[in-house]
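To start, the structure itself, in structure tokens.
Heads up, one of the protein chains got dropped from this complex, but the rest are sitting where they should.
This part shows chain A:
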Amino acid sequence: MKIGVYVCHCGGNISEVVDIKKVMEFAEQQGDVALVKDHAHMCSDVARKMLVDDIKEYGLDKVVIAACSPQFHGRTFMGTVEKAGLSPYVMEMANIREQCSWPHYYQPELATKKAKDIVKMAIVKARLDEPLEKKTSPIGKRVLVIGAGIAGIQAALDLGDAGFKVYLVEKEPSIGGKMAKLSRTFPTEDCAACILSPKMADVPANPNIELLTNTEIESISGFLGNYDVVAVRKPRYVDITKCTACDKCAEACPVVVPNEFDEGLSSRKAIYLPNPIAVPHAYVLDDKSCLGLFPLACSKCYDVCDAGAINYDEKPERINFTVDTIIVATGYEIFDPRKKKVYEFAKSKNVLTALDLERLISLEAEGTVLRPIGRRIAFIQCVGSRDELVGNEYCSRICCMYATKLSQLLKRADPKRDVYVFYVDLRAFGKGFEEYYKRAQRTGVKFIRGRVAELHEDSHTHKVRLKVEDTLTREIIESEFDLVILSVGLRPSEGTTKIADTLRLIKSPGGWLQEAHPKFRPVDTLADGVFICGCAQGPKDIPDTVAQASAAAARAIRLMNKGEYEVDPITAFVDEKLCSGCGICAGVCPYEAITIELKDGKRISRVNEVVCQGCGACVASCPSGAQQQRWFMTSQLHAMLSAALGEEV
């Protein structure tokens, strides 16, 4: 057997810590090693050509690449050895970057020692590798998109236009998400509703999109190419095909409750249109505030509905369907400023969130003035962001720009206004953002660098007094304002957290959904065929949300378009001699790939290798060692352990 070992410098990432020469000398002494080389960048085109040539010239049958994580470049090198005519499964990566040079930066000698151990483990594993062959599996063209904010809408439209069948599931009675609430959008100041509503209208018009509003996901099981979805449609009590949105029902309804679309600043009836641009454009009956869903309690809406659209007897409906891939676009919620006690949010009616202000400005543009905005206005930045006291270390990325937008909209509407933005750092990172910030300054908005320490409402005048240091002059400012706007940060929506649990997705700090790789797989997850986009992945603005949504659609299309996809042959199989048919494996298999069958009168476990996803649960649970997993054979793992422990192998 001839094993080739290649040690990568990673342009200094490894070689600045690990002594490459020593690792090479060590590798040379290992049995079956026929060739040891190093390279500044093993992943580069030249180095990979060299690898192909070496495999052919020296007749290598196994390859060990000591470089970065297989998560990062595993596929790259598998492709390279395949090009040289070998099975991609005789290539092993020894991760001496993420698991060695990076974490042990300050201990180069120990790092070198560890690198040797890691390389040795890869060599002993490679020695036992078998030249497995790739499998292919059939795949259909059905996608579940969860959440219909701008992210979900964009992804659904892209997929629908490309000819894929989309199930778009939205838990609210209308699609549109948070963007539907906004006034204008930075940095161009387009009216949010004007650019969003055509896209919203395109959704039901697209023959490939099945829109399920007022619907939540109950469960998802299965795997890439075969996800079984159970969704539950909550009763709307209004037939959307019959409702003409004439408003007679709402006029008749005696119940008045706060309107969540206007952040509770206005009120609505128990039967109502979710918002002026709602899609589907139909009323919904809120059964929590309705006086009772039977004619004896109150049937005013039912009585006036000429279209006969109201049905009090509607029940929750379970909907089952199967999809091949999934896109999660479940978005964000704003930080609840009541958690930031020093800002007295709950106590003063003159302290509002930025989302409240978005609604006030939108409604004013439509001719409804809910309350006066006043002459002196202060924006407080970083409320719930970059604040370890409330447990949020991250920057919410959009608040600098929305405050820049809202402040200048107020100032331009009434140039006599005094508008101040109190910020910690002004982050105008996007295209056209710096110019937009400058425009705000030119408009006369005053930007003051300092985090507001406290707010107090004057009990007589109801004006709000704030205290802040201008950190550039070191003066302490104490000033009174008519209105204080809290530029609240973003946090993952409850729906995002729920879906993460349903799909067992990994979360990054802060609870956002974690991408498979921050640079090269920004919308993939580690669950095959599950993609993420928009604010569910992390705080971002609309341009970035839309870009990610289209990216997620493209990544899903890439998997489904050919009608089949390549699968690693890393599946479990049974050693029938050892198997006692106890069935523990079948019980732990999350994919229902294992059945217990009778063979010659003996109970035996059988793995359906098409269904098996290679998670290894059965192998770990098998008491007799009968279950084995290809590429991760127990013999291989034992050899690696022995190598790590310094035993002779």
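Observations
Just so we're on the same page, a residue touches a chain if its C-beta (ideal position, glycine included) is under 8 Å from a C-beta of that chain, and two chains touch if they have at least 3 such contacts; residues count from 1.
One rule holds in what follows: contacts and distances are computed from a predicted model.
Think of the chain that is not pictured: of "Fe-S cluster assembly ATPase SufC", "Iron transporter FeoB", "4Fe-4S ferredoxin-type domain-containing protein" or "Spermidine/putrescine import ATP-binding protein PotA", UniProt labels it "4Fe-4S ferredoxin-type domain-containing protein". Considering A:Val452, A:Ile485 or A:Ala572, the position touching the chain not shown turns out to be A:Val452 (whole complex). Only one of the listed residues, A:Met1, A:Ala201 or A:Val342, touches the absent chain: A:Val342. Check A:Asp470, A:Asp501, A:Glu566 or A:Glu592 against the missing chain and you find that the one touching it is A:Asp470.
Of the candidate positions A:Glu216, A:Asp286, A:Asp387 or A:Asp544, contact with the unshown chain belongs to A:Asp387. Checked against the full complex, the one of A:Val424, A:Ile584 or A:Ile604 touching the unshown chain is A:Val424. Even with one chain removed from view, chain A keeps its contact list with that chain: residues 342, 382, 386-389, 424-425, 449-454, 467-471, 474, 476-477.
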